[in-house]
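Every protein chain of the complex appears in place save one, which is left out.
And then chain A:
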């Protein structure tokens, strides 16, 4: 199954995959997105995360990206490198 991601979403997913099961703050995520979302507001990263979450979880899978109130986001699945 191919799920098309925008560049911003792709960068986000990459960041999550590199740091699975850790709480990532909005600042960290924004850095990882290489200022692609030029606005610099927290809202922008929230939108990107919600878009990514929707695409990843629309396929009936379990919850993948958890919101940690007041802190940031948490990527649930375990990641294996091969």
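To be clear about the criterion, a residue touches a chain if its C-beta (ideal position, glycine included) is under 8 Å from a C-beta of that chain, and two chains touch if they have at least 3 such contacts; residues count from 1.
Note that contacts and distances are computed from a predicted model.
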Which of the following names does UniProt give to the chain that is not shown: "Branched-chain amino acid transport system permease protein", "Heterodisulfide reductase subunit A", "histidine kinase" or "Carbohydrate ABC transporter substrate-binding protein (CUT1 family)"? "histidine kinase"
Residue by residue, what part of chain A touches the chain that was omitted? 1-6, 9, 51, 54-55, 58-61
